[in-house]
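Omission of a single protein chain aside, the complex is shown with its protein chains in their original locations.
Coming up: chain A.
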Amino acid sequence: MGKLGLDPVTVARARALAAEAGRPVVELARSHTTVSVERAVLRLAGVAGADPDGIPWVNRLVDAVVADVGLGHGVALPVFDALLREGVDDVTLLAQKAAAGSVRFAVPDGRFRTAARRSADRHVRAGLRRIDRRRAERDRLVARCGDAPRRPWIYLIVATGDIFEDIPQAQAAARAGADVIAVIRSTGQSLLDYVPEGATREGFAGTYATQENFRLMRAALDETSAQLGRYVRLTNYASGLCMPEMAVLAGLERLDMMLNDSMYGILFRDINPVRTFVDQRFSRQVHARAGIVINTGEDNYLTTADAVEAAHTVTVSQLLNEYFAHEAGLADWQLGLGHAFEVDPDLPESFRLELAHALLARELFPDAPLKWMPPTRHMTGDVFRGNLLDGFFNLVGAMTGQGILLVGMMTEAVVTPWLSDRDIALQNVRYVLGAAGGLHEDFVPAPGGFIQRRADQVLREAVGLLERIASGSLLDAIGDGTFGIMRRPADRGKGLDGVAAHEPGYYNPAAHLLEVS
């Protein structure tokens, strides 16, 4: 029995309702495809690089196939049928020919279908094997270098816009104690319907996520990991319009964690809900295979909605994210479910409310490495008060056994963190974890006291909301503005034109291989 005395019947009911609400969405995802899913398949099959204008060959190839036969059959069969007919061996070369207009695509049948399917499977299986090798390599490196010395893992952000500035900053952050480095993406990348190519030096408030940037940063952190005797993890974003491709690139370049939320793009980026759910399921299957820990984005709801009034929407979203993650094959240790310290500090008992909410997440998901996010909304620019608030945030993290702790900056909402800001923030974390890191062993809320009652209330409100969602549909709930107060109808939003229902005979070798594994 846990510390909150949660009613097991209510907890089971919450999970059953989340599954009931999520199931139709999974069905939707299984019966549709998107341009980004198909591009991800081609990346697994070995298509790489971009044309002289910087448009990736996967985009050119998918566009060419769609122009000839549409999207609903999947691109794998038309592409590999053409590959066999043209007698080329290299899929990237085929993409180049297709872009020049010298290849016609058709949906093969009979023995041509069998041959195309066999060739597609062989290419995609080779890509999945590369991902498997990177996963095994991670396990080897963690065994050889050693792992982070304690939980929570300390998670720090770099965001200069220039990968060659990011690298020394990330290495310095790792030496200063960071266990996880996240490279923030350039503003607006989530709405690009292609993945930029190559090493990049110009981003807006962040650095473009590209395969080459992933490779450069991972190589630099491998070097630092060996020096420190501690494997330093790397994080990026599988979100936005290219979510499935980002997952594949992360797997190929041995990234360790990816931000990957089931609803963030819909709510905060106005990406079409169907597009997001289809892309998300495929990306999670890839993450499962690659041994990547996902980080979900529930903290974002509390930056728009009130952290006390909307506490139960965080729980509901965590339960949905858990359902979607399990369904896609992710194990509990891969679920960095998000939540945040965003209760108004001027509210009486705000700290006890935070403890109740954080402990509720801990107890509902005992085997998940929860991701605990620092205050942002009530950081005012008063850096002294901000540092105090971050200390209390760290204390809740220690008292409730959080798995991943994003280091809060006292200069949140003032500047992108300075070297000294990061140093002061890490001192704060080290002091709290050093002084109170084991406090979760002693900390047991009084039975029937404030914290237990609050946790029970949030759980019951979550069940109430899940009942409402499950009685209609999740897509309608999103359309009605249930989460983060945003209304996002299923027939609106960005990227809808890149979605297609499966035609009879649709084939996706990656989905097939990931599904049976």
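Keep in mind that, in the parts below, a contact is a pair of C-beta atoms (placed from the backbone, for glycine too) under 8 Å apart; a residue touches a chain by one contact, two chains touch by 3 or more; residues count from 1.
Simple rule for what comes next: contacts and distances are computed from a predicted model.
Hidden from the displayed complex is a chain whose UniProt protein name, among "L-beta-lysine 5,6-aminomutase beta subunit", "Protein-glutamate O-methyltransferase CheR", "Sulfur-oxidizing protein SoxZ" or "Acyl-CoA dehydrogenase family protein", is "L-beta-lysine 5,6-aminomutase beta subunit". Of the candidate positions A:T92, A:T376, A:Q457 or A:S473, contact with the unshown chain belongs to A:T376. Which of A:L267, A:L395 or A:I451 touches the hidden chain is settled by the complete complex: it is A:L267. Only one of A:D423, A:E467 or A:D480 touches the absent chain when the whole complex is considered: A:D423.
Of the listed positions A:R104, A:R175 or A:R453, the one in contact with the omitted chain in the full complex is A:R175.
One chain is missing from the display, and on chain A it is touched by residues 172, 175-176, 187-188, 191, 204, 267-270, 303-304, 376, 412-413, 418-420, 423-424, 484-486, 494.
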